[in-house]
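Only one protein chain is missing from this complex, and each of the others stays in its spot.
For subunit A:
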């Protein structure tokens, strides 16, 4: 049952690549998409934070998650600290069990990611609610579900540039 973990040796991940993925995710947030798309479009920045803190725990840790969260706060016109709080908690929970999580197969990872994405959304809702915004409905958690479903695809995509040439 080890079919979805790469068997071959992978080239080391470059720092630029990580930066690039986050830049792309932030640009996705800035795209002039039709209103209402944020009712289902997942939070790609959160997904990337979870991905990199699972696979490159020494590069993307709690502090980086916090910093990227601040950027996401400004981009999403939300409150300062809302994304930063949720992302740093998400990164921390990944790092707690990081050695086990990388050994999971994609199905198990997806379940973990689903729980963490829901938790991130919930933390942001609580943060906003405590400073006076209305509580959103259950539809607010749909992006987390879609994000978790995209996890296997994201994993495959991220590994593409790092497969070695040998077959």
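Going forward, contacts are C-beta pairs under 8 Å (C-beta built on N, C-alpha and C of every residue); 3 or more make two chains touch, one makes a residue touch a chain; residues count from 1.
Keep this in mind: contacts and distances are computed from a predicted model.
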(request) Identify the UniProt protein name of the omitted chain, choosing among "Multifunctional fusion protein", "Chemotaxis protein CheX", "Phosphate transport system permease protein PstA" or "Cell shape-determining protein MreC". (result) "Cell shape-determining protein MreC"
(message) Using the touch definition from the top, which of A:23, A:115 or A:153 touches the missing chain?
(response) A:23
(request) With the missing chain put back, which residues of subunit A would touch it? List them for me. (result) 5-6, 10, 12-13, 23, 26-33, 35-36, 38-39, 55-58, 61-63, 65-66, 69-71, 74-82, 84-85, 88-89, 92, 95-96, 98-99, 102, 127-128, 130-134, 136, 140
